[in-house]
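Okay, here's the structure, questions in a sec.
Removed: one protein chain of the complex. Kept in place: all other protein chains.
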Amino acid sequence: MNLRSIERSTWIYIAIALLLFIVPFIVTGRSMQFILIQIFIFGIFAMSYDLLLGFTGIISFGHVMFFGIGAYSTAISLDRFDSTIPALLLGVVLALVIAAIVSFIVGILTLRLKSHFYAMLTLALAGLFLVAAEKWRSLSGGNDGFTFRLPELIRDSQSQYFLCLVSLIFIFFGLRRLTKSPFGKVLMSIRENEQRTESLGYTVLHYKVIASVVSGVIASFAGVLYIISLRFVNTSVFATDLTIDVLLMTIIGGVGTLIGPIIGAGLVEFAHHWLSGLSDVHWIFERWIILYGTVYILVVIFFPLGIVGTIQAKLFGRTVTKGLKDNKSKVS
Amino acid sequence: MEAIIQTEDLSISFGGHVAVDSVSITIPSKKFTSIIGPNGAGKTTFFNLLSGQLSPTKGSIFYKEEEITKLSTTERTRLGIGRSFQITNVFPNLTVLENVRLAVQSQKKVRYNMIAHFRHFKQFEQKSYEILEKVFLLEKADSKAVNLAHGEKRKLEIAMLLALETELLLLDEPTAGMSLEEVPAIIDVIKQLKQEDDRTIVLIEHKMDMIMDLSDEVLVLFHGELLAKGKPEEIVQNETVQSAYLGGMYDEKQLT
Amino acid sequence: MMKSNLLKLQQVEAYIGQFHILYDITFEVPKGEVTVLLGRNGAGKTTTLRTVMGLNPASKGSITFKEQEISSLKPHMIANRGIGYVPEDQGIFGDLTVGENIRVAMKKEDQVTTKRMEWALELFPDLKKFWNKPGGQLSGGQKQMLAIARAYVNENELLLIDEPSKGLAPIIVEKVMESIQQMKERTTILLVEQNFLMASRIGDQFYIIDDGQTVHDGQMGELKEDKVLMKKYLGIS
Partner (left out) sequence: MDLVFSLLINGLATGMLIFLLAAGLTLIFGLMDVLNFAHGGLFIWGAYTGVWFYQMSDSFLLAIMVSIITGLLLGLITEKLIVRPVYGNHIQQILITLGFMLVLQELIKVVFGPDQKAVFPPGWLQGSFMVGDIVIIKYRLFIIVLGFLVFFLIFFILKRTRIGLIVRAGVIDKEMIQSLGINIRFVFMLVFMVGAAMAALSGMLHAPYSGVIYAEMGLEFSILAFIVVVIGGMGSFTGSLFAALLVGLAQAFMAYYFPALSLAVNMLLMATVLIFRPQGLFRVKG
């Protein structure tokens, strides 16, 4: 029966999580720890994206705006006030609240549109945030950005590692529970067939808006962690490249699986690291994104389920998402 | 006889073509009513008006004497109007059980619960199993809907409709596109529904034997208008109806 | 006597999405005649025409046109072999004028085609009158006429016409049917029609489709006499 297999997978996840707690004592190199931290952060970001794309079937090209909101709220708060824990907490609260409000307004206004329009609109909105950050230099420091000091407690990379890992674990299990709740099942039914969900008596827009708020808030939190790990912020936290990165991670890892996006984040981050490292050998490696873009295109065409999705389909005969697979209209 | 749904002068036109033309009918509560008519007579459009997929250009609809003309599909479903679709419209990548449970849970207060694991709602699961049993689909509970045969999808469609626990069931050609072997099973399911006294069923069908067998009353639509209504036997005898089906609405003398 | 068959379907099966719609469609359309497909709603008549046209490809069986297999061809190739199609919804390009609707169908602007067009316009003088009016603003009957004229202008040897009487007022139906009758002398027609009276007047032979299968066939004259058969497949009892 299902029940047992689910419990087993939970145990596996817990085991992996425990293993990750030991890692910093074994791997002490700062750069390696930094990569792992980035993976955790982008894993969180990608999972929040998966909630939209994989579970609800919404394609947003503006997810980075929440990430950026989180980053700037925290950075500005730490910069303007002391580099103390209360200032940090204030920043985090601001990050989450602003992200919730923005995602709510954006969602209410645009989520009733068809996927094309929604994707375009979110891309445009994120663009607006980017330009705003560039122009409003007094607040954002513009393209040059600014550095700031962190509270003592999270200054060393070991504590940052644990902070990010714990966040990742909480969010992973939280989202996992959410996707298995009655609410989560409604999201999946929206992904499968929006009209039909409506005719079962659900107000689809409410669900989509709630999903986008939850997703936006989590993305914002990922932004908070990101900025802590860098101790520096500039307008790149609003750049479309980041949306594309997170799209890549989610798609390559496997949409609608939650664990897939984390794996995707791992692959992208490691590859980024190694390929950039190779740029001493040849400058072409500087442009590693081309390789990634190509891999991504091939995955979309040939393995729309991503790594985890494809493995699941092979092992359990499960296919997860409809959105990427059979959505053919009748156009010949 | 108490009416569950009533239409007054209901019309809808699409770019000059009047698909439903001033239809005023009363559908009696707790009875089995069928709607028949040749191709393009406006039957499915009429259903779409009742369930709120379309809004009329003219006229009004009453459900239990309250006007519902302006309500959305969702609101009408909550009031108690459920419908099945001509094209099977289930959630392909969810299991049969999940499909039904989504329908069960939509009527309850947990709609927005995102914390509890869905397994904690045993009563829904129980209810879902009961309904699946009713439509003879119990053994498929854990299969994905996409893997069902067409006839089984139809059953699932009906199961989801039942799960909504609506008083009024609008069934739009439940046997459409089915292989011949699959049809009897659906008829069985519908028969069973008919036996449960607290429901009103409205059926669109082409299979005449089925209509004759099940209906308390038959409505005939033709060119968007209500052409006739009556007991099945009366309809079969009705000359106008016969000629409407054979295309002789305008009889031969007139033409030559 | 062996008639030469223009179109021949053998054990054709077809799906729409996952719906198995056609199970076993087998029939022949003799050159120069009007063949009518009869049957109830949802029996698969429209799908049969769409399958011939390649819009809804056959999954099994063979479709030959002028003795050549066409079942695996794309719609435009099938059309170019000489089959004209008048779909159930007439397929009028609403924003294009009547003239443009006809011109877009004309593959060549040579004499033959122009002659054919002129003949079609004689048949439907309304089209000439509304030449510059957008197709979307025509009445249902005029749209039907436009659709038929459009299918005719090319040198098509076979016209597939799907329920030309659907949704039209009786007088208009009469007009449309008359025109089809005149066209009959120039081309072969495969007609789907529910209006039996009309079908019987212009049809030469018929096939009845029920539940995606061809279940009966014969000459139109015979069917008119056979009340039992009519009721069984076409009536309501």
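The letters A, B and C name the chains in turn, as written, and every chain counts its residues from 1.
Just so it is clear, a residue touches a chain if its C-beta (ideal position, glycine included) is under 8 Å from a C-beta of that chain, and two chains touch if they have at least 3 such contacts.
Because the structure is a prediction, the values reported are computed rather than measured.
Asks: Using the touch definition given at the top, which of the shown chains does the missing chain touch?
Replies: Answer for the hidden chain's contacts among shown chains: A, C.
Asks: Identify the residue among C:Arg103, C:His216 or C:Lys232 that touches the chain left out of the display.
Replies: Residue touching the chain left out of view: C:Arg103.
Asks: Looking at A:Arg8, A:Arg80, A:Arg137 or A:Arg287, which residue reaches the missing chain?
Replies: A:Arg287
Asks: Which of A:Ile12, A:Ile85 or A:Leu109 sits in contact with the chain that's absent?
Replies: A:Leu109
Asks: By the contact criterion defined above, which parts of subunit C meet the unshown chain? Give residue numbers in ascending order.
Replies: Residues of subunit C in contact with the hidden chain: 53, 55, 74-76, 79-80, 85, 87, 91, 93-96, 100-101, 103-105, 107, 150, 154.
Asks: Go through subunit A and note every residue touching the omitted chain.
Replies: Interface with the chain not displayed, on the subunit A side: 57, 59, 61, 109-110, 113, 115-117, 119-121, 123-125, 127-128, 131-132, 135, 240-241, 244, 247-248, 251, 284, 286-287, 289-290, 292-294, 296-297, 300-301, 304, 323-324, 327-332.
Please note the rule applied: only the chains that are shown with their structure count from here on.
Asks: What's the chain with its C-alpha centre farthest out from subunit C?
Replies: Max centre-to-centre separation from subunit C belongs to A.
Asks: Compute per-chain Cα centres, compare each with the mean of all protein Cα atoms, and return the closest chain.
Replies: Most central by this criterion: B.
Asks: Roughly how many whole angstrom separate the Cα centroids of subunit B and subunit C?
Replies: Inter-chain centre distance comes to 32 Å.
Asks: Roughly how far is subunit A from subunit B, centre to centre by C-alpha average, rounded to an integer in Å?
Replies: That pair's centroid distance is 43 Å.
Asks: Quick one: subunit A and subunit C, Cα centre-to-centre, how many Å?
Replies: About 55 Å, centre to centre.
Asks: Could you list the positions in subunit B whose residues touch two or more of the other chains?
Replies: Expected reply: no residues.
Asks: Where on subunit A does subunit B make contact in their complex?
Replies: It comes out as residues 2-3, 177-178, 180-186, 188-189, 192-193, 195-203, 206, 210, 214, 318-322, 326.
Asks: What part of subunit B is in contact with subunit C in the complex they form?
Replies: My answer: residues 15-17, 36, 38-40, 150, 173, 176-177, 179-180, 206, 208, 212, 223, 235-236, 241-242, 245-250, 252, 255.
Asks: Give the list of subunit C residues in touch with subunit B in this complex.
Replies: Of all residues in subunit C, those touching subunit B are 16, 18-21, 23, 40-42, 136, 139-140, 163, 165-167, 170, 174, 193-199, 211, 230, 234-237.
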